[in-house]
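There's a structure below that I have some questions on.
Every protein chain except one is present and positioned as in the full complex.
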Amino acid sequence: MTTLFIQSLLDALTLGALYALIALGYTMVYGVLGFINFAHSDVFAIGAWTGLLTSSLLGLSIVMGSQTVEPRGWEIFLVIPAAVLVCGLLAWVIQRLAYAPLRDAPRLNVLITAIGVSLLLQNVGQLPWVFGTDPRPMPRLIENPLLFEIQGVQVTLLPMLTIVAAMVLMVGLEVLIFHTRFGRAMRAVSMNPKVASLMGIPVDRVIDGTFVLGGALAGAAGVLFAMEYPTVQQPASNTWVLLGLKAFIAAVIGGIGNIRGAMVGGFLIAFLERFGAAAQQFFPGIISFDTTVYRDVYCFAILIVILLVRPAGLFGRSVVEKV
Amino acid sequence: MTAAKLEVQNVTKIFGGLTAVRDFSIVVETGQLQGLIGPNGAGKTTCFNLLTGVYRPDAGKILLNGKRIDGRRPSSITSSGIARTFQNIRLFRDLTVLDNVRVACHLRARHTLVGALLRLPNHYRDEAHIRAHSIRLLERFGLLDRSEELAGNLPYGDQRRLEIARALATDPKILLLDEPAAGMNPAEKIALKELIRQLLKDFPVGILLIEHDMDVVMDLCDRITVLDYGQIIATGKPEEIQCDEKVIEAYLGCPAHSVEEAVQKDLERGTDV
Amino acid sequence: MIRSIFAPLMVLLIAIGVHGLVGRYDDGYWINQLTIIGIAIILAVSLNIVNGFTGQFSIGHAGFLSLGGYLAGSLLYYGSVMFFQTRPEPGFFSFTQPFDRMDPTIVWWGIGDLFFLCVCLSAGLFAAVAGLIVGLPSLRLRGDYLAIVTVGFGEIVRILIESSQRQVPLSRLNRADGWDLVTGWGSAMGFNYIPKFGSLFWVYLFVGITILTAIRLKYSTHGRAYLSIREDEIAAEAMGVRSTRYKIQAFVISAFFAGIAGALTASSQGTINATELAFMKSLEIVVIVVLGGMGSVSGAVLAAVVLTYLPELLQAETFARYRLILYALVLIFVMILRPRGLMGTREVWDVFRRRRGVQG
Partner (left out) sequence: MSELLLQLQDLHVHYGVIHALQGINMNIERGTIVTLIGGNGAGKSTTLRAVSGLLRPTHGSILFEGQPIHQLAAHRIVRRGIAHAPEGRGIFPNLSVEENLMLGAYARNDREGIRSDRTKSLALFPRLAERLRQRAGTLSGGEQQMLAIARALMARPRLLLLDEPSLGLAPQIVQVIFRIIRQINAEGVTILLVEQNAHMALSIADQAYVIQTGKVIKHGPARELLTDKDIQKAYLGG
C-alpha cells in the first residue's frame, strides 16, 4: 500500500509538473488577451517533435528498437534549447499572423481562429515530409540511473530531473513575471492595455513576448514529456489534444489568467488522475470497477464541478459585466 | 387603462465596500415625466440597473403597483411592466430594425414552441398581431422605411430612437430612458424632445429619464431628482433645481476659498477619505 | 392550414423521391455519398441552432452524435432479438441497397420501418436529455468556458463508451437473460453488425425535418428570442426574453437532432465507433457551421454539402492529406475577413429578395 502510494505520488508529481508547464502558456495568453489559445497544445507537440528530430541530428536515434549511439550527456543542452527556440518562434508567428489582426474582434471569433490554427498545425505536422503519421520512439538523451529506493519504489534520475527542471522553469517564470520590468509590463497589459500604453509600454510587443514565453515553456515541456514517456505520437494524435485539454483544465481550475493558479491546477489534475486511477487498488473491497480506464473522466468531471461552484476557478475573481 | 405606480423605497447598493447608491427613493406614476440627473459617477445608471434587475439591491424595496419586484430577473421585471433603454446603445445590431421591435413584442405571443414548429393557427395569429404592432410602432417613430435594414447600420440618431421604440414594444407601464440625447446634434435633440412629449400623450406610461443635456431635462421634466455620490441631494421642479445651492455646487464645484467650509461640513458627514 | 402542412408534405415527398430515384438507378456509390452528406447536413443545421442562433459555443456535438448512435445501435442490435427474435422485417423505406438487389417479395411497409422510426426518436430523446444536462451550465458560463465544458462532455462520453464492455455475440442473445447483457457497447473496437435500416428515405426525411425546424424556428417569435440572446444577452433580458430558458431549449433541440444523426450513422454504416467521434469530429461540424455562417440555415446546408463532397470530388487519396489543412486556413481567413461566416446570418433567399419589402 505504501509502495503504491509513493509510486502514485511520484507519477503525479512528474505529470503535474508537465501539466503545470503547459497550463502556464494557456493562462498567460488568457491573462493578456482573454482567449483560449487552442493551438498551444500543438505547439507543445511540436516541441516534442523538435526534440526528437534534433536528437537524431545529433546522432541519437532508435533503429529497430535499440539506440544507435549512447547519449554523451551534452546533447540535452542542445536539444531542449532547440525546442524552446523553435516553439517560441512558432508561437510568435502564430500571434502575428492569426491573432494580431483580430485584436478588437469578438472573443468567439478569436476562439474559432485559435481552433483553426490548431487544426492547421496538426495537419501540417501530419504531412509525410514534416513529421508523418506514425508515432516514433524518443531516444534516451541521458542515462537513467537508479537514485534511491524508498519502500520498494525505485526512484530514477529522469522523473526527478523532469520535476526539478519544471520547478526551475516555473520559478524562473515567477521571477520574470513578478520581479522584472517586462513582467511588470505584462501584468499591466493584462489588467488594462489602454492605460498600459499610457505608461509608455509597447503593448503589441508585450503581447508578442507573452506568446514567445508561453511557446518556449511548451517547447521545454514537450522535450521533457518525450523523455519521460518516450513514444512521440503523431502531431494530430488524440493524445496531444487530450493532454492539452487537461493542461487547459488545470489553468481553468486554478483560475485562468492566474500564474500560481495554473501551477496548483496542474498538480491538482495530475494527482486526481493518478490517484483516481489507483483508487481501485487503494480500496479494493469498496470500488469494484476498473478505475484506471476512467482516469481522463475525473479531470473533466472536476472541471465541470468547479466551474459550476466557482465559475472563475479556485483563485480567479469573477468580473461583473458593465451595463 | 389603469394608472401604474413605481415606488422605490430606500434602495441601497454596495460594490465591494463602496456605496454606489444610498437610500434612493422615488415615485413615478403614469403620465409623469421625471428626470434623474447628477455629475459623472453619481450612480444614475446604477439606479436604472437596480430598477431593471441587472443588479440586486442590498437594501430597500422596489414596488410596482404595490407588488415587490426587486430581486427578480430582468426578464421578469420587464414582463411586469418596466422597460428601459441603454446609455451605450444595445440594439441587436445584426437583426433588422423590424426584428428588433418584434423581439420586444415576444411577450405578447401566447403560442408555444410546438405551436411555432408545427405552424399551428395560433402561431400565425400571434405573428400577424406582433407584426402589425411592430409596424405601427416603427411608423410612429418614423423608422418604417428602414424596417428591413440591419439595426447596426442605422445612423446614430435613428439607433437612439429605435431603442425607445423597442422598449415601448414591451408594453411598459414605466419607461426608463438612459441618456437618449447623448451624441445627438441640436436639431436631433429638439426632435427628440418633441417625440418624448408626444409619447407621454399617446402611451399610458410614466417616464424616468437620465440625461446630461440640461436643455432637454429642464424643458421636458415635471420633476427632477439630483444624485451626487449615490445620494439624492435635491428633488423638485426644474426651476427649483436650477437655483438649488447644493445642485450648483455638485455641478460647478465650489471655489477654492470655500473649500475650508466644505471640509468642515464634510467632517460632520464623515465621508470616506 | 395548408401553409402548415405543405412543407412537411414536401419533405416527405422529397425523401421518397430521393430514395426511390437514387435507389433505382445507382450502384451504391451515390447512396453512400448522399447518406454521408445528409447526415452532415443534419449535424451542421442542428449545431447551428446553438452556435449560430443563440451564440453559445458548443464544440461537443460529436458527443450527442455518439450517444444517439450507440443507443440506436443497441436498440437495433439487441432490441431486434429481444422484441422480434430476429431482425424485424424492413419495408421499401428501409432498404439500404440499390433496388436491383431487392427481394421481389419485399413489402411496402414492414414492421421494421416502424421499429426504426421509434429507434430514431428514442436516440434523439436520449441525446436531448444529455443536451439538457449540458445546457444547464450555460446558465452560469459564458463563451469559451462553456465551450470547454462541451468539450469535456464530448470527451467524457467518448471515454465512457470506449471503456464499456465487449459486444455480446448475437448467438448468445436470448430473451431470458437479454437485459443483463445490454451493457456491451463494444469498447474501443466500435459497435458492429448493427442491422441496416438507415436508407436514403430516412436520412432525407430527417434532413428535411431538421431544416424545416431550423427555418420555422428562425422565423418565429421563439427563434427571434434565440437570435436576440446571441446579439446581446443583457438587452434581450431587458426586452423580457427569458434567456436561460431559451438557451437550454436550444441545447435540447440541437442535441435531439444530433442524436438522430447518430442513429442514422449507426444504421446506415452498420457500425459506429466513439473513437472516431472524438473532439476532431466536433471540430469538423463547427468548421461547417462557421463557414456556412453563424445563424444561416441555408449556409450551413451549403457548407455541409460542399465540405463533405469536395474531398470526394478532388480525388480522395491525394486530397485527404491537404483537406484539413485547407479547412484550417479557410477557417482562419474567414474569421479575419468575414467574422460571421460566409453567409453571415442571411439566408440564400435573402440575397435575392433583399429589397422586396418586409418579409414574414
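For clarity, chains are labelled A, B and C in written order, and residue numbers in each chain start from 1.
By our rule, a residue touches a chain if its C-beta (ideal position, glycine included) is under 8 Å from a C-beta of that chain, and two chains touch if they have at least 3 such contacts.
Computed from a predicted structure; not experimentally measured.
In terms of the touch definition stated at the top, the absent chain reaches A, B within the entire complex. Among A:184, A:260, A:295 or A:310, the one in contact with the hidden chain is A:184.
Touch with the hidden chain on the side of chain A covers residues 181, 184-185, 187-188, 191-192, 194-203. On the side of chain B, touch with the chain left out of the figure occurs at residues 39-41, 155-156, 159, 179, 182-183, 185-186, 212-215, 217-218, 229, 242, 247-248, 251-257, 259, 262-263, 265-267, 271-273.
Rule of thumb we're sticking to: only the chains that are shown with their structure count from here on.
Distance between Cα centroids is largest for the pairing of chain C with B.
In terms of Cα centroid distance from the overall Cα mean, chain C ranks first.
The mean-CA centres of chain A and chain C are about 34 angstrom from one another, to the nearest whole unit. Note on chain placement: the centre of chain B and the centre of chain C lie 44 Å apart, centres being C-alpha means.
Within chain C, the positions touching two or more other chains are listed as 234. The set of chain B residues touching two or more other chains comprises 54, 86.
Contacts from chain A toward chain C in the complex involve residues 35-36, 98, 101-102, 105-113, 115-120, 122-124, 126-128, 236, 238, 241-242, 245, 248-249, 252, 290, 293-294, 296-297, 300-301, 303-304, 307-308, 311, 321, 323. Residues 55, 57, 59, 137, 140-141, 143-145, 147-149, 151-153, 155-156, 159-160, 162-163, 234, 275, 278-280, 283, 286-287, 290, 321-322, 324-325, 327-329, 331-332, 335-336, 339 of chain C touch chain A in their complex. Against chain C, in their complex, chain B makes its touches with residues 52-54, 73-76, 78-79, 83-84, 86, 90-95, 98-99, 102-107, 109, 111, 113, 116-121, 123-124, 126-127, 130-131, 135, 147-148, 166-167, 169-170.
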